[in-house]
Structures are given as structure tokens and as C-alpha cells.
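The structure appears right after this line, and notes come after that.
A single protein chain has been removed from this complex, and every other one stays in its place.
Per-chain numbering from 1; labels A, B and C assigned in written order.
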Amino acid sequence: MLNGEKKIARPFRWAMVGGGRTAGVGYKHRTGALRDNTAFQLVAGAFDIDPVRGEDFGVNVGVDESRCYPDYKTMFTEEVKREDGIEAVSIATPNGTHYEITKAALEAGLHVVCEKPLFFTVAEAQEIKELAEEKGKIVGVTYGFSGNQMMLQMRAMVEQGKIGDIRIVELQYTHGFNATDKADAISEAQKWRVDPKIAGPSFVLGDLSTHTYYMSQLIMPNMKISKLLCDRQSIVGSRAPLEDNAFVLMHYENGAVGRLWTSSVDAGCMDGHRIRIVGSKASLEWWDSKPNELRYEVQGEPAQTLIRAMPYLDESCLADERLGALHQEGLSDAWANIYLKFAVAMDAKNRGDEETLKNLVYPDINAGLEGIRWIENCVRSADAGAAWVEFE
Amino acid sequence: MLNGEKKIARPFRWAMVGGGRTAGVGYKHRTGALRDNTAFQLVAGAFDIDPVRGEDFGVNVGVDESRCYPDYKTMFTEEVKREDGIEAVSIATPNGTHYEITKAALEAGLHVVCEKPLFFTVAEAQEIKELAEEKGKIVGVTYGFSGNQMMLQMRAMVEQGKIGDIRIVELQYTHGFNATDKADAISEAQKWRVDPKIAGPSFVLGDLSTHTYYMSQLIMPNMKISKLLCDRQSIVGSRAPLEDNAFVLMHYENGAVGRLWTSSVDAGCMDGHRIRIVGSKASLEWWDSKPNELRYEVQGEPAQTLIRAMPYLDESCLADERLGALHQEGLSDAWANIYLKFAVAMDAKNRGDEETLKNLVYPDINAGLEGIRWIENCVRSADAGAAWVEFE
Amino acid sequence: MLNGEKKIARPFRWAMVGGGRTAGVGYKHRTGALRDNTAFQLVAGAFDIDPVRGEDFGVNVGVDESRCYPDYKTMFTEEVKREDGIEAVSIATPNGTHYEITKAALEAGLHVVCEKPLFFTVAEAQEIKELAEEKGKIVGVTYGFSGNQMMLQMRAMVEQGKIGDIRIVELQYTHGFNATDKADAISEAQKWRVDPKIAGPSFVLGDLSTHTYYMSQLIMPNMKISKLLCDRQSIVGSRAPLEDNAFVLMHYENGAVGRLWTSSVDAGCMDGHRIRIVGSKASLEWWDSKPNELRYEVQGEPAQTLIRAMPYLDESCLADERLGALHQEGLSDAWANIYLKFAVAMDAKNRGDEETLKNLVYPDINAGLEGIRWIENCVRSADAGAAWVEFE
Partner (left out) sequence: MLNGEKKIARPFRWAMVGGGRTAGVGYKHRTGALRDNTAFQLVAGAFDIDPVRGEDFGVNVGVDESRCYPDYKTMFTEEVKREDGIEAVSIATPNGTHYEITKAALEAGLHVVCEKPLFFTVAEAQEIKELAEEKGKIVGVTYGFSGNQMMLQMRAMVEQGKIGDIRIVELQYTHGFNATDKADAISEAQKWRVDPKIAGPSFVLGDLSTHTYYMSQLIMPNMKISKLLCDRQSIVGSRAPLEDNAFVLMHYENGAVGRLWTSSVDAGCMDGHRIRIVGSKASLEWWDSKPNELRYEVQGEPAQTLIRAMPYLDESCLADERLGALHQEGLSDAWANIYLKFAVAMDAKNRGDEETLKNLVYPDINAGLEGIRWIENCVRSADAGAAWVEFE
């Protein structure tokens, strides 16, 4: 049970690149990182592409005016000169800038937290992974939903054989907010997402499905895809070549099969983020719209609904408990969980505590890299006419 | 609103082939056909492959001993001699016998109702279709779930443009009752389903997904598949070459895309029969586990739950209403609805009333034929290595 | 498992009083009684206060014109003369006529099935109970919802101690169809319900809550109310003195407490028929809007959802199974269940088989009498200013 007491000697001095007033995701980072003030303290930022607005915003969230920077380069240059300079930075900018900012941050000696999808290519991710290792730094990826502790419950149940051998994996992350192209033209947050130069080789595959794909890996760490097929569409034609809808079929090395559907044109859908893992004995199902519940269905027995915070849950799940039974946790709690783990990982890395790092389940650089690999394989299949491709 | 008052001059004299004591589906036929005694009367039967058991059963359900026959051939031969002989017959036998019995029935001058999947090949279905036309008889197919009047509500809403242009079709019919192979060995009803000689070229594609595929056609009569891909598995290996799990991807002629998942190894799943139609403005969703509800989700508006029997529903839906608001209808009511339409169709055919036949929405020989076509295309794709195939 | 095979030597010759074309409830009786043609056969009727309409209707549901009677008195008089005269009659008329018709039927030597609330006073019910005993006849009461076999599952689980000692009883039957007084003026079915001369001393207490109260007795046969308090209102003032909303508090002899809410002004409510039984260890909950499910919540364990037809259910529940797992049953199946039990009871009574009668769980004259007692006590409390009254 987490109650805000410190897990590390002192909070990291932390900054943000992007995530200012006009970016919805910025608040998720801050509310995650600053949850208890014992993991991170926000001391600097290059919050906005508009430096004046960025400074105004920074001051409003408590950053000293002198440490509100016009851009990330200046911030890294200036902060490195300070004795109390930043130690970690979160990157909440459009996809196309992740690679260069992460690289610069590592070279400036900073731990990094970056938005998903991490970069455009696996090659970039491998390069950054090596750089991070060389620099002794952590790169975390904000698969925010994955901080929901029911993921750890599912992971534990899978590992304990509670569902038997995994046979079928059913993943979905769909919504309908882009059923029309209206926002493509007017929303800053949406405009770049359908521009391949900034968004990269995919829209919803990267924007939505990498979350769900990572969660599936977290739950079933031993399941490896052997081949897949991706059929992607630009249902709203102006989005071509980027997809706003995609179906993926998967074959796993153990013989299991799977599906994923991701879409932002699933009109009216408000509960389309779901995971179902079917085993030989039972299934597990979780819906993001009911984040405090887990459905455990043993064939031939009454279906069970497991509820967050209850003592019958696995200790790995209960370890991330904050509010207690009957009290609903939500996405802000999930973000707080992963940011706390980022801090613990950074601290362990600084101390050379490899044992802690090995046992910590959180979205690290490998999770980011695997997300890119997922997109690359999907795009390769889709571009080959929705053909089966070996998963590379 | 239906209240049992007659729709046709007098009930048809009706018999069954199969559907005896050991066959669960037989009761669904009888409870559907005999619902109000104004559509059909059960007067004869060859209920069982075991003639003694069949006669005992027949007498117990009210058939005169003298009209409980040892097999369908005898029944057709003997009944034709009677002035009050049977006029219609329902076939509730294993798949492999449907074709020959249907043919014999038509040749004996009977209207036919047959279980799905109708036959093994489209060629057989076309032959029977021609024979039925020649004989002036109806062949109905018991896609029982399709009798739920919410299907007609969805059809009406689609036609009225309530969801805009159809973009995505999401179909599922899964359960977990065959998660192990236990029943394959001991259950008469299950044994033949995994024997290709009797079941035909598919297990769950025919046994489950033809229902859902037909319902999708009923809801969206103008949507034609242009190509599809089917990835099928024998998750329980002993079932090979028949599949107990299959994923299908579909492309429609209008540019829409779709998916279907069918499985009998979806362990623990008791709510896996679902239809979601996504349009450019809104979506419709129906779950067989909540058969009295329909979800109507307009993008950007509060989700609506439409409930059976309410006055805001379309008149085509309300026409099949039986119990009224607040009163749950179930599968037996759905079967009663389709059997009533079979009777109306048979009567219209007898009277040469083509107008009635044209407007009646029910699972006719074409629906049966299209179900076989569906299976054929799926199997062809699956056998080609889960490759895309043109829908033929 | 029921499949339509006969439970009694031959079906009873059966008639209806009321329940014609304009009465929604009539169809529920017929669809229940005639479900398999092995319990009852409809051979006569005085279906309508309008004899012409009644005859037309009767012929349409298959009754011989000569046995469509203008009124119940004529029917009883004429049928008694026939060798193949009726043996049982169902009464589906407004409340105010139940007593006289039931009495006449018993005196004509008929078994009776009557709508709820049975009569106006406990005294009437006791008189009829004695008359039925004297005549050796059954009087059944159509608490139709109670035929849902999950009631028997709850009964079995309570008896087996699965929830521990009963502590709290939570009953509700509310809807909103009378939120305005519109139907009071124009609907034949509603007009008399708010007329105390015809409806009796209550509206929703009798029309709705007697169902739920009986179901609670069926589930917990040993629980006796010691005192209660009823606070009733005419929310739509024109209905005074009859209530369209009532709250009841109950104390049971074993120290348990309970509540009931009944209303027809619960605007928009379509899922307001619910039963929750709280024990010292666990609770059971059933919603009529999800009639195939039962929620079993053991304190400190994952909540269980029991689903109709599954082998883990009690054999008493499974005995009334018709359609099998995954196949939704609804209210028509529940009515078929109770009508089958009426037939079994009538047959046992005719044969003097007291053993069968003792073990048969169905809504008999006592259930009808207790429903009236329930209303009487509620009304007495309400009329005393919503005061506590001893349950008499």
C-alpha cells in the first residue's frame, strides 16, 4: 500500500519538455510525477513551443521564472551549469521530436521519461538504448494505463497458471473521436497526429495500440509473436497514408493466436479499451472503462469479478494500492504508479542496484522499443497488402 | 404485437426428423413451431435414430403412436398416402444428412425447415433452391437467434441512416464449452460436430458463426463482402482438420471493413455473441446475453439504450412484440417469431402470394445458401494459409 | 430439463375467463399454459366482456365457435353438461371479479388459476381456500415472474446456508409507466387499476409488489414478518386513495429487517424489479432485467455471477431448465414453468397424491392468500399514518 512515504532518499529534480497549457497530456505527467512530492519535484521546463506562453504556464505551476526555458536545448545547456540542476526530464512533445530530445537529454546526463510511441524506428530505439546504457541512465515510456495495478494481478494470475496455457489474446483500443475530420484541421493536438512527418509511420497503431500491446506484454511476458498480419485503413480518406483504423492478427510462438483492433473512428464508443486473455482453463478480462475490476472466468464455474484493493488479490497488485477497498482509483493513480517506478528505477540506476532494476515491472526503454517494433511490423504487413509477415 | 391469433387460415400439419429426447435443439424447434398452435401442429415424426426411443418420445409429446416413424423415408412414404398427411417438416439432424432429407422432403411435396448449416456446398444449396422453386415449396433455415426483433430494429435504423454510412462490422460468437476435448468423446451432440464426414468442412464456422453472419445480412442487406481472410485453428489438436476457433477479416464492396471471431474454446465466456455496426455517425451494438437491449451510440452524444417493446422502436420491430414492456423475451420467443414467419411464407407460397413473400424478412433458402457460401469462402482462405480470397 | 414430454397422463381441458384481444396478460396465460400441449389444451373461453369480440378472438386462437361463451356463468353452466367439458379455468379479469368467478368455478368443479392480487380480503381467500379443499381442487395464482428457475436456485442456496443467517431483505418492483396520468384516462387496462371499486384497496402494492413479496417467500420460506410499516403516496394526486408509490419497512421474527419499494412513477426505470437477500456471510441478488443471472457475493471473496443452465446450479433449479446454456430464457419460459406446475398439482390432486403436492413449489392458494395479507397489513399501516403494525 502506497501512502506517499518516500521510496527513495530524496525526490529527483525534474523538468518537462512540452506538456504546457494546450497539451492535455502534460497534466497527466505532472499529476503522475508530483503525486506525493517524494518522487519528483518540478523545478524547470521548456513547456511550450511559444516561449512566452510556456513561461507564463511554468510560473503558474510553480516553476521559478528563471528556469522556464524557451526550448529544450537551452534548458539542458543552462541546467547542466547549476549545482541544483535537473536530474530527470519528461518529454511530452509530438512524436517526431522524441528521438532528438531524448538523445540530447541523455547526453546532458539526464534520466528520461518519454511519451509513446517512443521514436519512429527500432534502429533509433536501439541506438538510444545503447546510449542510455553507456550513460547509466533510465529511459521510461509513459504507457500510462499500464500503471493500473490490475495489470500486475493479471500478470500474477497468468504466471501462477490460473488460466492454464494461453491460447487466445484479444486486444482492443478503439474510440470514435475522429469519426469526422473536423478536429484534424482545428486541433493542435490532432493535426500533427495525422501528419506522417511528425506522427511517424502510423496514427492509431502508435497512438492507441502501443498502450494495449505493452499491457499485453506486461501481463504475459513470455508470449512472443511469431508472425502477424495488419489490415489498416484510412476510413476518413484525408488521413491517408496514415490509418485511423486497423485490424491485426497475431500468431504466437507457443501456438496461441491473437487479435487487436485499434480505431479512432469507432463512432460513439467510450468503452473500447479492453484486454481478454483466454487460457486452456479460464479467461481474464479487463476494461479500461471499469478499471477497478477484473473478470476471471473459469470454464464451467461461476464468473468471478475481482475488485481492486481486496485482500484476495496478489501482493504484487496490492503493493500499488493507494485508496483502499470501495474507493475508485483512476488514470491519475495509474500514472502516479508508473512515475513512482520511474523514480525508483532512476534511483536504483544511480546506486548501481541492479537487483531492484531487474525486479521492477515498469515501461522501460525495452517496452518503448518493443512498441516501435510492433508498429514497424504492422506497417510492413499493411503496406504489403495486409499480408502475413514474420515478426522481426 | 403478437398474441397468438392466427395469421393463416389453419395451422400446417407438421413433422420432425430428428430432434428427439437426446437432442437439445429439438425442443427449440417444437417450442418455436407450436408456440400458439395457430401456425403448426405436430402430427408425425421420425424423432430418433433409435426407433423405439423415438416412438416413446413422440407419444410423450402428443404424436399418435401410428405416426411415429422409424426413419424419414418411411415417414414421407406413409404420410403422403394420408389425406391428413404432413405438409411441412423440420430437419434437426446432424449436418451431413440435411441435404438428402431436404431433397426427399421436397420431392414428397413438403415445405421444409432445416437446421444450419444447411448443407455442405453451395452447389447443393443451389440445386435444392431450384428444386424448391420447381416444387413451389419453402425451405426455411433455423437461424434461431435472428428471430429476436431487435434485429429488425437495427435493420430499420441502418436503413433510415441513423448511423450514417457503414464503416466497420464487428461480429462475434464465442463460448468456451469445448475448451477441453471431454465432450468430444462422450456427448452424442458434440461427437459428430468434430467429425468432418458428418459436420462438413467446418466446426465453429458452421455451428456458430453462420448465425451471426446471417444476422449481419439481415441488419445490413445491402452490404456485400468483396474479399475475406480466415485464420482458423484446431486449438484442441484432436479436432483437426476442423476448427474450434477462427478469426475472419472482411472487406465490403462499399469500402467498409469487418471482423468476425468464432470459437468454442473461449474459456469461461458466456456473453460472446455480439454484433456491433459502426457507421460514420453512430454505432449499434447488441449482445445476445442482453437480448432485450440495443445500444445506440451517436458520436459526441450520450449513449442510448433502447429497450424491447418501447413505443420509440420501429414498427417492424414492434410487430414481433409478444410480452410488452418490462417483460423479458428470450430465445424461445425468437424461435416462435421465425417459425411464425415460416408458416406465413408457406401459406403465401401455397396461395401464390408473392407480395407477402417479397416483404417477409426471415431466414429462407437464400439465407441458408449464403451461410454455406460464407463457410466455403472462409475454408478456402484458411486452407490457403489464411490468405485473402475474393468472396465468391 | 424440460423438453415438452408429458408430466401427466393427458393435458387438462382448459378455458379462460378474460384475457382476450385487448388484455396483454391473456397472452402470457396462453403461452404459459399451452407451451408444450402436454399440460393444458385450450378448448373454451369467455374471453371478453364484449361477446362478439370474444368469440372472434376465441376462434382465432383455435377455440371452437360453439365453446366461445358470452360470460363465465354461461360457460360454467354449459361446459358442465359436456362429457368433454373443461376441467380447469384461468381467470384474467380485473381484480374485483376474481372472488366471484373463482367461487363459481370451484362450485362448477373446476381447478382454478387466477391473476394476482387474488381477492380483496384475507377473509375471502380463507373462504375460497376452504371451498377448494372441500371440492378437492387446486387454486393457483399467476405470480408469473416466480417461475424463473433462479428463484429455486436462491431458495436452495438459502436453505443450504450459503449466505449464512438472513439479516436484510431488500425488495423492489418499480417502473415509471404511470409517471403521468395520461393512461389512467385512456387505457382500459390502466383505468380500472386506479379505481378502488375494481382494483381493491391498493394499486401498486397489489399490482406489483405482491409478485416480489411472493418471490421473497419462495426464496426464504422460513422468514416470517413480525411487524411492518408502509408509507404510501398518490404521487399523481388523482389516484388517491390508491397509491402509485409505496415504501415498506419490515421486521422479521428472526431479527432480520427488510425494505420494499414499489412504484409506477419511478420515471424512466426499466430495471426496477430486484431482490437482494443479505446474510451473515454473503448476499444473493437477482434482477428481473437480467433474468438469467444471479449474483452471489461472499464477503471478502470475488463476486460470483451464476448463470442459468450451468451444471454448478442446484438440481431443483436445473429441473426447470428448457433451453440450455448460452440460451436466454425469459418471462414466457417462467410462465410455462408455473403453468406446468399447476397442471402437475391438479393432476396430483385428482389422484390424491399428497406427496407430490407437498413437495411442489408453486404459487398456490396460500401464496395468493399471503399476498392479500401483505396488502392488508401494508394498507392498515399506511392508513394509520405510516405507523408500525403487527403483521397479522
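The rule is simple: contacts are C-beta pairs under 8 Å (C-beta built on N, C-alpha and C of every residue); 3 or more make two chains touch, one makes a residue touch a chain.
All of these numbers come straight from a predicted model, not from anything done at the bench.
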Discussion item. Given that one chain is not shown, which residue among C:A23, C:L42, C:L242 or C:A303 touches it?
Written reply: C:A303
Worksheet item: Which residue from A:I49, A:L131, A:L318 or A:L331 sits in contact with the chain not drawn here?
Response: A:L331
Worksheet item: Who touches the missing chain here, A:S238, A:N254, A:S289 or A:N366?
Response: A:S289
Worksheet entry | Residue among C:M270, C:I307 or C:L331 touching the omitted chain | C:M270
Worksheet item: Of C:Q190, C:T212 or C:S283, which sits in contact with the chain we cannot see?
Response: C:S283
Item to complete: Spell out the interface residues on chain B facing the chain that's missing from view.
Response: 296, 300-307, 310-312
Worksheet item: Of the residues in chain C, which ones touch the absent chain?
Response: 163-164, 167-168, 170, 176-177, 179-180, 229, 231, 233, 235, 245, 247, 249, 257, 259, 261, 263, 265-270, 278-283, 296-299, 301, 303, 385-386, 388
Worksheet item: So that we can see where the missing chain sits, which residues of chain A does it touch?
Response: 2-6, 11, 21, 24, 26-28, 30-31, 34-38, 42, 57, 60-62, 175, 177, 270, 273, 288-292, 307, 322-333
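We take it that only the chains that are shown with their structure count from here on.
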Practice prompt. Check the residue numbers that chain B and chain C use where they touch, and answer same if over half are used by both copies, otherwise different.
Written response: same
Worksheet, complete the sentence: argmin over chains of |mean CA - global mean CA| returns B
Practice prompt. Provide the C-alpha centroid distance between chain B and chain C, rounded to the nearest whole angstrom.
Written response: 34
Worksheet item: Which residues of chain C are in contact with two or more other chains?
Response: 307
